[in-house]
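Apart from one protein chain that is not included, each protein chain of the complex appears where it belongs.
This part shows chain A:
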Amino acid sequence: MHINFWQAFLIGMIYYLGNSTWLAGVGYYTLYRPLVAGTLVGFVLGDPVQGAIMGATINLIYLGFISAGGALPGDPALAGTVGTAIAIASGITPEAALALAVPIGLLGTLIWFARLTVNVIFIHWADAFAEKGDTRGVMLINVFPPQIFLFIISFFPVFLASLYGPEAIQSAIQLLGGKVLHVLIVIGGMMPALGIALNMRAIAKSDTMIYFFLGFFLTVYLNLNVIAVGAFAVVAAYIHIILSRGGNVHGTV
């Protein structure tokens, strides 16, 4: 079956909306998931039941999907929309759709990477409005420039992929394969260091810097997660405060 212009347009819109800011904070939990996105793509293509089955199958690999600290381990929404669209259009089985969805989901991290990088420009615009005490400016900057940019980088790839089908997807993956994908993964792994360092600059004093190392060692040697380290941090904070008072538990020096 052929996907026409308007169907491709709507599928592109589904992907943008799932990533966008317009769904009251639940978009990431609903339209971003292949189960929901796939059903809607099926609806657009005239077969919501088939869409739900495809979406549900693709969603299986993203059941334990967690994005944290600005890192994205794949893009369920891209896999869900494009995967379902191509699967229904080319009449392949849900399992074949699943195999197709994995590399598509990886490609989606490029969109995420572009978004988080370019949004840095807009946050600096917001600084300029904050300097003038312009609350309206700060509010508008947080919404419109980043959302317009997100629309461009999320709508069009999905629109074109739906329109031109599986061949285009395959060649795009091959084009980005090997070295290019590797370099992007390397940079993506290094990037969180910047956010952490900026935060450290704001809160670390010469006498609390050492706790940064304690937190790091607890994760790398003992494989503790952030919650566990948080629990230790409460104890460490207590001890630090007591010691800085000269060991007097009840003192207020």
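Rule of thumb we're sticking to: a contact is a pair of C-beta atoms (placed from the backbone, for glycine too) under 8 Å apart; a residue touches a chain by one contact, two chains touch by 3 or more; residues count from 1.
The working rule: contacts and distances are computed from a predicted model.
Undergrad: Of the candidate names "PTS system mannose/fructose/sorbose family transporter subunit IID", "NADH-quinone oxidoreductase subunit H", "Crispr-associated protein, Cmr6 family" or "Electron transfer flavoprotein subunit alpha/FixB family protein", which one corresponds to the UniProt protein name of the undepicted chain?
TA: "PTS system mannose/fructose/sorbose family transporter subunit IID"
Undergrad: Touching the absent chain in the whole complex: find that residue among A:L10, A:A96, A:I153 or A:M191.
TA: Selected residue, touching the omitted chain: A:M191.
Undergrad: Can you tell me which of A:F5, A:W22 or A:F156 touches the chain that was removed from the display?
TA: A:W22
Undergrad: Among A:L10, A:I92, A:A126 or A:I153, single out the residue that touches the unshown chain.
TA: A:A126
Undergrad: For chain A, which residues touch the unseen chain?
TA: 21-22, 24-26, 28-30, 33, 35-36, 39, 48-49, 52-53, 55-57, 59-60, 63-71, 115-120, 122-124, 126-127, 129-133, 135-136, 138-139, 141-143, 145-147, 179, 182-183, 186-187, 189-205, 208-221, 224-227, 229-230, 232-234, 236-238, 240-241, 244, 252
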